[in-house]
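Quick one: this structure, given as structure tokens, is what I'll be asking you about.
Every protein chain but one is kept in place in this view of the complex.
Think of it as A, B and C in the order they're written, each chain with its own count starting at 1.
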Amino acid sequence: MDMILDIATWVLLLAGSVLLLITGFGLLRLPDLYTRIHAGGMADTLATFLIFVGLSFQSGFSLVSVKLLLVIVFIFFTSPTASYALAQASFVAGLKPKLDGFGARERAKEDA
Amino acid sequence: MSFGFFNYWVFIILLMIGLYTVMSRSNLVKKMIGLSLFQISVFLFYISMGKISGGTAPIVVDGPLDTAAPIYSNPLPHVLILTAIVVGIATTALGLSLVVRIRESFGTIDEEEILEMKDGA
Amino acid sequence: MMIYAITAIAILISIALALTRAIMGPTSYDRILSANAIGTKTVLLIGVMGFLAGRPDFLDLALVYALVNFIGTLAVLKYFKFGTLRGTLSKPADNS
Partner (left out) sequence: MLLLIAGTMSVLFVRNLFVATMLLGIVSFTMALIFISLDAVDVAFTEAAVGAGISTVLYIGTLALVGSQEKDKPKFAAGPMVICLVVGAVLYYATYEMPRFGEPNNPVHTHVAPRYVNDSPTEIGVPNMVTSVLASYRGYDTFGETTVIFAAGIGVLLILRQRRRRKNEDDETDVPLDKGKTGQSGSLSGLGSQHDLVPHVIAKLLIPFIFVFALYVQYHGDYGPGGGFQEGEIFAAGIILYALVFSLDYARSVVSEKAILFLISAGVLLYGGVGIASMMLGGNFLDYNVLASDPVAGQHLGILLVELGVGITVTAAMLAIFYAFVGRADLIAAKAEQEEN
């Protein structure tokens, strides 16, 4: 039983770490703000979920795991809200997404 | 080996940055930020003095721990810094409110402009 | 357990990347985003470090961050959306 839990923890934490690294690189490498919000907001939340669930396997059922669950719930609520508010505020402020892919081609076609 | 002093070095660098910010920037809000940095460096210094390697946080563990007698880090600096942080934010707020008033009276928060104004008057 | 250390290192790298973004960040929104991301990662790191040190009863801290970080971000965004907290000034400049 312990073995299974350990393995589960390993898997979850590793997955979380990989996601976090992806988040970091996404924040750094993606071209404009909205894609960065995408990277930061979503992968982060999932990584939090994975890592804390992994940790709570280790702690067993106690006050600690309850706290872990609470943190998960809070992050689950706050992080997307913050991302939303951020995207919305920047959109209102008039920051346009970079459209050099699909949208640009469409517009070029319209122009032609 | 030289790692033994690493914390102190970081403290010094932070302190220098804070000091430089306070002295060289003429913007008053920037000065307050520099002051906060200065404060943070001092906090870091105190806390690193209180650390004992291999120690743990100074909260008594009731369960049986692996070691026979756990070493606790020194709680005294923690207490001092804990209050200092809260007092620090309160005093920062006071300073910032003064900045706001200065802005209202002089129309600027730049130290040099204020001084020029005074000379001109 | 080693996995805690691995995770902690991954989080640290991630924080470093986000910090780079915060320092470079062309617009202010980028910086807010990375500040928020660093906050989330701090929560994670606190949790992992608690387990790493073998004293996982310090999750209160993670809770505080999870709650309070949100407030900071919201305040900043409020400031942006309504120009300033009041709206007397022009739009804050994007570039540093």
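What we mean here is this: a residue touches a chain if its C-beta (ideal position, glycine included) is under 8 Å from a C-beta of that chain, and two chains touch if they have at least 3 such contacts.
Not measured: the values here are computed from a predicted model.
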List the neighbours, among the chains on screen, of the chain that has been left out. A, B, C
Where chain A meets the chain that is not shown, the residues are 74, 77-78, 81, 84-85, 88, 92
Name, in rising order, the residues on chain C that touch the hidden chain in the full complex. 12, 15-16, 19, 22-23, 28, 31-32, 34-35, 38-39, 42, 45-46, 49, 57-58, 60-61, 63-65, 67-72, 74-76, 78-79, 81-82, 84-89, 92-93, 95-96
Given the full complex, what residues of chain B touch the hidden partner chain? 3-10, 12-21, 23-27, 29-30, 33, 36-37, 40, 43-44, 47-60, 62, 71-87, 89-94, 96-101, 103-104, 109-110, 113
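Everything below uses one rule, namely that only the chains that are shown with their structure count from here on.
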Average the CA atoms of each chain to get its centre, and name the chain whose centre is farthest from that of chain B. A
Nearest-to-centre chain - CA centroid comparison: C
Please work out the Cα centroid separation of chain A and chain B, and write it as a whole number of Å. 32
Centre to centre, by mean C-alpha position, how many angstrom separate chain B and chain C? 20
Distance between the centres, which are taken as Cα means, of chain C and chain A, whole angstrom: 13
Give me the residues of chain B that touch two or more other chains. none
At least two other chains touched by the same residue of chain C: list those residues. 57
In the complex, chain C touches chain A at residues 1, 3-4, 6-7, 10-11, 13-18, 20-21, 27, 29-30, 32-34, 36-37, 40-41, 43-44, 47-48, 51, 56-57, 59-60, 62-63, 66-67, 69-70, 73-74, 77, 80-81, 91
Please give the residue numbers of chain A that touch chain C in the complex, ascending. 6, 9-10, 13-14, 16-18, 20-21, 23-25, 27-28, 33, 36-37, 40, 44-45, 47-48, 51-52, 55, 58-59, 63-64, 67-68, 70-71, 74-75, 78-79, 81-83, 85-86, 88-90, 92-93, 95
